[in-house]
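Apart from one protein chain that is not included, each protein chain of the complex appears where it belongs.
Letters A and B mark the chains in the order given here, with residues in each chain numbered from 1 onward.
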């Protein structure tokens, strides 16, 4: 069973399988479609993914260990008002993230004003002192942000985590939609779904908009290589943008300019969408043992001759230690309250919060601020008393390294499982692009689903799957004067497709 | 196009061609071994090693030159850089890193062949034949996929690698037969000799072609003529030389540039087209083939330089 009181996004809170009024048709479709038919379609989708090679490598295993991430045939749907609520909150948050980074590598007003404790930023390894004063074009650092959201009720969305380094998963947003269009075309006849396939064009426009040179900028995608677990995504994105997919060996820096080696000689590169971590970018400036990096790349960046997307040094903005200050950061730069709240977070470095955490360990999730991938994490409700006691000792010894959060009743979405359709917990990662013209968000994102009953862990490495995420176009019934509902429904779908689908807002 | 991408495509062409050639070589060798009485049958395996330029590598393993050992070394041994497995590993690894330059069909053919050889285990001649048969089917699939590809740079580099590799393989095949294999005292035109020539024709899938062109039993100079100078025969040296010129010309047209590799390839083509089998024999076939192999390797280097592979 899902956690008690979990809100189901299609069926609503009541637990009945009638569906929320908006999704009556979808609920009927789920109920009326034979499970065998669902199984068949799902298998067809997964076979297609395998053939396309949409795999992720499991580290430490041979190449035969390439796996596909399970795909679930039942989509998740957001109504137009829900998306409106989310996207305005996302724009605000992403603008704040970029303003924060621009401030930290510049005047550091926010630290001087005491909004965020200075040592939390300055002594943090994710803050790169070497880049102090290096301002990228338009002051944009995090051009691509993946914001992880969770939901607990009809209008209750929370940011679980910001990803401002090299967020991945957007290829699933695109491929899942392709699969759904092929396998469940009937859904798209009923619902007026906003398209996601403009993402590659939007990404390319974003890259071009931040080029240091304006005439025909050359953009490339820098991958660590085909052994990387996200290599499929790298090649897919490069291909769909029509830009070169390069490895470090294809680039060389000369005279503070980046060149790419082609069969016709070297070609100057203006923008690099890099899918390599900061540490490995340039062995001359960062980790000297990096084999993946390009020597001198940082020199070209500091000289302003190449734009790196995302800029180096953005890790400070999505650091767990900073996360709990995000509402303050948003308020500081936007002048208003955060439209998308954080999950309530107790900073154990503060004595009162530490006491509360120690008193309620069995109900809380406790995280190491400098840990990742589920390491150094205590999930109170499922932990043994020995584990809790071990964490208690660790907390008392080094409280500043921990934060605590309540365990949330994450929303569920109907999902195809072994014995039919059942609710499973989900999260959501929309992708926000920031270019010279402001923030834009393709109406969609990656929905990850915990396939194990009751599980809140959506990570693909731990048995999580993905779903398509449909965003419905705003209703057009107001332009339906003489009852031609059917025709107009059809027409509005066409208009939806031809429309500029992005939420585009200017930067301050 | 990135220089690395071009290099990868070129090497995919070479590795797939090499894997396919080795498959044919094995198939023909097994056939010859079965047909012949000892010791000629055993000698067939020596010759297979020599043609695959795997003599020294095999001896370094310390294994006896038995049919099973040689066959395993040429098909599955990861320590042999020219084994079918190693070639397919290399082809697939290159394909993966340039996935977007390959058509989906071409990628799938290579991936299937790679999966096939990964699952293969060494067995007797029968198992080897079955494996070889599968691989040849995949190779045909790859060729088919190439023909359906856009005639763009990617296509030309793949073809260029295959044509250069083919020239090398065919030249070595003829050379080994003429100068390493014929047992001493064995009469040219004898039974063993005839079987060996048939084996060669088999290796390059030219048995039927030979009959159509010459309406005769396999005769050494005619086989040499077929494999060296007949344009109609796709694996002949002249056909490969034609192909290299054609592909380089297509690339030059696209890029508006040509260089040393173009000139060397055209010179080779012209020289070959003006040769006759009797002039080649007059100067010594072995010497002639040796020069040809060296020239082919030089063109390979010129291609690498011209397109900045390194």
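Everything that follows uses one rule, which is that contacts are C-beta pairs under 8 Å (C-beta built on N, C-alpha and C of every residue); 3 or more make two chains touch, one makes a residue touch a chain.
Rule of thumb we're sticking to: contacts and distances are computed from a predicted model.
Q: Would you kindly match the missing chain to its UniProt protein name, picking from "BMP family ABC transporter substrate-binding protein", "Multicomponent K+:H+ antiporter subunit G", "Nitrogen fixation protein NifU" or "Transglutaminase-like putative cysteine protease"?
A: Missing chain, per its UniProt entry: "Transglutaminase-like putative cysteine protease".
Q: Using the contact definition given at the top, list the shown chains touched by the missing chain.
A: A
Q: Could you tell which one of A:33, A:79 or A:108 touches the chain left off the display?
A: A:108
Q: Tell me which residue among A:83, A:127 or A:157 touches the hidden chain in the full complex.
A: Result: among the candidates, A:127 touches the missing chain.
Q: Just to verify: which one of A:295, A:341, A:376 or A:406 makes contact with the chain not shown?
A: A:295
Q: Please identify, in ascending order, the residues of chain A that touch the omitted chain?
A: Residues touching the hidden chain, for chain A, are 108, 111, 118-119, 122-125, 127-134, 252-256, 283-285, 288, 295-296, 299, 302-303.
As a convention for this text, only the chains that are shown with their structure count from here on.
Q: Go ahead and note the Å separation of the Cα centroids belonging to chain A and chain B.
A: Measuring from centre to centre gives 49 Å for this pair.
Q: Which residues of chain A touch chain B in the complex?
A: Chain A residues touching chain B: 51-53, 64, 225-226, 231, 235, 238-239, 244-247, 249-250, 260-265.
Q: Which residues of chain B touch chain A in their complex?
A: 1-4, 6, 93, 96-97, 99-100, 104, 107-108, 111, 118, 153, 255, 257, 307-308
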